[in-house]
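Only a single protein chain was left out; the remaining protein chains are all shown in position.
== subunit A ==
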Amino acid sequence: MTALAAERLTRRFGHGRRAHTAVDAVDVEFPAGSRTGIVGESGSGKSTLGLMLVGLDRPNGGRVLVDGDDLAPRMRTQAGRRAFRREVQLIAQDTSSSFDPLRTLRDALRTPARQLVGLSIDEADARIAETLGMLGIDPAFADRYPHEVSGGQRQRFAIARALVVRPGFVVCDEVVSALDVSVQGQVLNSLKRYCAQTGAGLAFISHGLPATAFISDRLVVMYRGVVVEQGPTERVIAEPEHPYTRHLLNAHRGPGFEEHRAEVLAGSEPLVPASEPSAGIAREVTR
């Protein structure tokens, strides 16, 4: 059981006039055992927030707290990093680039089991078999190379690699967006089951609101680097407080989206920040 928290977390890219603040003084708590969904459109800063939570990107301001302690000093030593990686794992979006093409999937799963948990090869293989069973993956696939399995299988192996160390907290960045419905449900069910059985916490980053709503008990809505709303999932869906949350819900509810967008365009419901046009309506060239 691990608790994470973002405290005034800020990340800027570029300098001077080209500077872009991807994450702007974000405060979010991820209590131990809670499942938090982070939603927002492309470019809202949710993936950058995820990378900082797992220590793969350094904030320009603010800090990440792990069970109340600052993460930055822990990341300076190898022992600190390893202890942290055993506790907190990231599952990334693009699985074709997150496996070493020269090693089999079993080999890729052995590394964290041995280096982070300190298991022997036999123990590691037993742990891998147990994890694959938990996720309903055919163990025969483990001896293949990453390019020899489908995208859906590879994503399930990426999840297995994160869960093989039995982390207390998992950060998922768009893990089901690239999967089709047949696999999506299985992946979501097994993630939710793992969290329920082990009491692990979860930060589920996704632009797919329905999947996020299913898996999380709390929702954080991001827009242009800022958290515009957060609260219990059922409350946010039933009674969204922020106009942007309503816009997002409408996009998923289907009919009516056009009218709603016309309303937003007409300026009757200003989105935050009020001085700039909505990212969903006037997209800028990203340089």
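Definition applied: a contact is a pair of C-beta atoms (placed from the backbone, for glycine too) under 8 Å apart; a residue touches a chain by one contact, two chains touch by 3 or more; residues count from 1.
Methods note: contacts and distances are computed from a predicted model.
A.B. asks: For the chain that is missing from this picture, which UniProt protein name fits: "TusA-related sulfurtransferase", "Aspartyl/glutamyl-tRNA(Asn/Gln) amidotransferase subunit C", "NADH dehydrogenase (Quinone) subunit G" or "ABC transporter ATP-binding protein"?
C.D. replies: In UniProt, the chain that is not shown appears as "ABC transporter ATP-binding protein".
A.B. asks: Going by the contact rule already stated, which one of A:D24, A:E41 or A:E229 would touch the omitted chain in the full complex?
C.D. replies: Final answer for the missing-chain contact: A:E41.
A.B. asks: Touching the hidden chain in the full complex, which residues of subunit A are there? Just list them.
C.D. replies: Subunit A touches the chain not shown through residues 41-43, 150-152, 177-178, 180-186, 188-189, 192-193, 207-211, 213-214, 233-234, 237, 247-249, 251-255, 257-258, 280, 283-287.
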